[in-house]
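Note that one protein chain of the assembly has been removed; the remaining protein chains are unaltered in position.
Chain IDs A and B follow the sequence of writing; residue 1 opens each chain.
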Amino acid sequence: MIPEIGQFALILALFVALVQGTVPLIGAAQRRAGWMALAGTAAQVQFLLVITAFACLMHAYVVSDFSVANVAQNSHTLKPLLYKISGVWGNHEGSMVLWVSILALFGLAVALFGGNLPPTLRARVLAIQGLIGAAFLAFILFTSNPFLRLDPAPLEGQGLNPILQDPGLAFHPPFLYLGYVGFSMAFSFAVAALIEGRVDAAWARWVRPWTLAAWCALTVGIALGSWWAYYELGWGGWWFWDPVENASFIPWLVGTALLHSAIVVEKRDALKSWTVLLAILAFSMSLLGTFLVRSGVLTSVHTFATDPARGVFILGLLVTVIGGSLTLYAVRAPALRGGGLFAPVSREGALVLNNLLLTTGAAVVLLGTLYPLILDAVGGGKVSVGAPFFNATFVPLMLPVLLACTVGAMLSWKRADLGGVLERLKFVFLAALLVTAATAWLAGIGEVFAAFGLGIAAWLVLGSALELGNRIALFRVPFAESLRRAAGLPRAAWGMAIAHGAVGILVAGVTASSAWRSEEIWLMRPGDAVTVADYSLRFEGVESVRGPNYAAERGTFTVTRGGERVTTLASEKRRYPAERSDTTEAGILSTVGGDLYAVLGDRAPDGAWSTRLYFNPLVGWIWAGAILMAVGGVVSLTDRRYRVGAPRRAAARAAEAAPDTAGA
Amino acid sequence: MTRVRPAFVFPVAIFLALAAVFGIYLYQVGIGGKTVAELPSALIDRPVPDFSLPPIEGDGVGLASTQLTGQVSLVNVWASWCPPCRQEHPLLMRLAREGVPIYGINYKDKPDAAKAFLAELGNPFAAIGADRTGRVAIDWGVYGYPETFVVDRTGRIRYRHVGPIMPHDLKTRIQPLLRELGR
Partner (left out) sequence: MKRVAARLVTMFMLLLSAPALAVEPGEMLADPALEARARAISAELRCLVCQNQSIDDSNADLARDLRLLVRERLKEGDSDQQVVAFVVARYGDFVLLDPPFKATTALLWGGPALVFAAGLVGIAVWFRRRRAEGSEPAPLSADEERRLQALLDGDGSNPRP
């Protein structure tokens, strides 16, 4: 009964979405207030319907209703509750329902909080959201229906891949989708603006919060995925340039570029058509990612097992949405006249450089990901593009961005004094140079890249601190005055400093863990000890243990450092009988300085066990940096200037001052 | 009022070209039957690798590369622990009955298990070599099991099939090729 309610809710939602997608557009073109206002109501109704469907699906999972085919294929009574819930989005059909739920959620947010938008813009934005929602609902209903029933219902489900039964991975998809779908807001705003024929500073001010929120979520989602891969997959890797990973990274790169170029539109009324293009591209890349993951054209450990028939539908969706919006762009964008001029050396110039490098980076990752597919399609044979390609092409593009970041944050608008800024940064530069030299001296001159990496990290962190210090005139005025200025600083300034500093932390983590990882591979018997970095690990032996839905061999290691006992690490080789598959869980000791990582291997015939022991310096800084970046974004979001009421108050004041121009 | 400027048309042009490629690829993978993950053999049109394998413990004389010239034949890499090998075996039996010479490379198998497999399902092989270490299979570029190669009269490899042979593959790929090579 409940699955049928869910099914019905989805069908109704499709109709509502179609109405939401058409009526307000006509209303905006003909200036019919009632038709435009329908958009808000439709968005709210659509949200209610979609969330009902989502709740029905979740209910089926929680009570293990195996008469629903989707539940039978992906769940099991023995699974812990958390994973029954996360199992809802751990498969193709369920994840699509999550996708449309978030799409409807964003539409609802505009309906509820977008009261200060001009009615025509609001109507158009909601209409585009509605059309996108309709497309995806159609996709679900016609090719990926999660509510299909099985008759007779099996007594037990086929379970979920045990590798996915993990807290980190449970939340990875929701954050990712908040990001991907969040970019649909920027997309809708861009398309609505092209239809309106107007992009101005106010538009940018409305677009930025949505884009920022989506970007924060995507950052967290990617970080969670990477962190999960690190501790779950058993060899300490955290980024593989896998096609599906790349499919999430490309929208992130484009989204970062978009965030930066939107600033120029907002502050200087320039780079308009470029920003609109980026807004369209960010969501387009999300859609492309969806296509790659679900159509069967790529194989990867990440892909859902789907077939080309679905791929055709999604391709049709892509052509309509992306092709349509880019055609609109080709026709309308030339009419968007630019605003303020600026010199090449200026904050705008730095942001243009930022955009050039980030967009090229995104294009490079896209090229490497799609190249095998394109070559195979045109009959050029099969070629494999792995990590070496991306490391050789992507990393060099990022170096200039990181260097420019610190400088750019201190340049002024329109025309900047580069010499003056560099002068102010000279101590930061010296400090970074010192770090580089010290690292090279300590680690050996062969490690020059790693030394350079740490130097860049210092450059970013110290540069951000200096920029903040400058703003509050630290050490130039009494400390109390500085504190007062700090309290009065716009949140966006704090957000920027935190986010840029966080990038430095991330770079440090990436550099150290890549360059100075220690690895020890040994056959160990109980009582044997191996030294890794500063730690000594003594193997205590292996015992058999049981979990809620698995049986395991657990190896324990006593960890000492300088003679003092630090902790006990345990690594397990688990067997999940329901899914008939095995996983290896590593034992990890996480410290600020790095991770000690122990993995139990196979038993040798003579009773010894093969083990792999690692020390990964500063690896935790990678995810700390990523999360801190998202924190910076959230801090920026809380800036008063993005609050809902502010533009209305400004509009009211202007209306007071010049009543005869009200309504212009 | 709309003057088309080339720079603005680039994005949609690039996208449509990409979409066309995706469409072509979907067609190839869907209806065309191409497998995304299947790799072409690096040995097509090259002579079979030199090898000489012993028989499965005391059962025949083994298999050597010299036996693979002079006639059109199939070489099948199989093992008793491989369920898809079990799946395709009846087809191999049928081909053997039709007179196609089939040679087997038994991959990393225990002799007893291999012999039991053949006793149960029948032996379509004119000769079998036991590759206990798997090294000869690597020389053939084998990566998935089972694999079947079509070898022509001059001892060159003309086709490699990865995975169990299904009736569909037999009809559309293997039998036409065998006919073409003069079998």
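To be clear about the criterion, contacts are C-beta pairs under 8 Å (C-beta built on N, C-alpha and C of every residue); 3 or more make two chains touch, one makes a residue touch a chain.
Everything numeric here is computed off the predicted structure, so don't read it as measured data.
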Q) From the list A:2, A:367 or A:443, which touches the chain that is not on show? A) A:367
Q) Among A:119, A:316 or A:339, which residue is in touch with the absent chain? A) A:339
(Q) If I consider the whole complex, including the chain that's not displayed, which of A:242, A:467, A:572 or A:585 touches that chain? (A) A:242
**Q.** Contact with the hidden chain (one of B:84, B:111 or B:155)
**A.** B:84
**Q.** Residues of chain A (touch criterion as defined above) contacting the omitted chain
**A.** 235, 237, 240-243, 267, 269, 296, 299-301, 305, 307-308, 337-341, 344, 352, 356, 359-360, 363-364, 367-368, 371, 375, 380-389, 392-393, 397, 521-523, 573, 581-582, 584, 599, 601-602, 604, 610, 612, 650, 657-658, 661
(Q) Applying the definition given at the start, please give the residues of chain B touching the unseen chain. (A) 7, 29-30, 33, 35, 37, 39-43, 81-84, 108, 134-135, 138-141, 143-145, 162-164, 166
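As a convention for this text, only the chains that are shown with their structure count from here on.
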**Q.** Complex interface listing, chain B residues touching chain A
**A.** 1-5, 8-9, 11-12, 15-16, 18-19, 21-26, 28-30, 34, 36-37, 39-40
Q: Spell out the part of chain A that touches chain B in their complex, as residue ranges.
A: 273, 277, 280-281, 284, 291, 295-299, 307-309, 311-312, 315, 318-319, 322-323, 326-327, 329-335, 370, 373-374, 376-378, 381-382
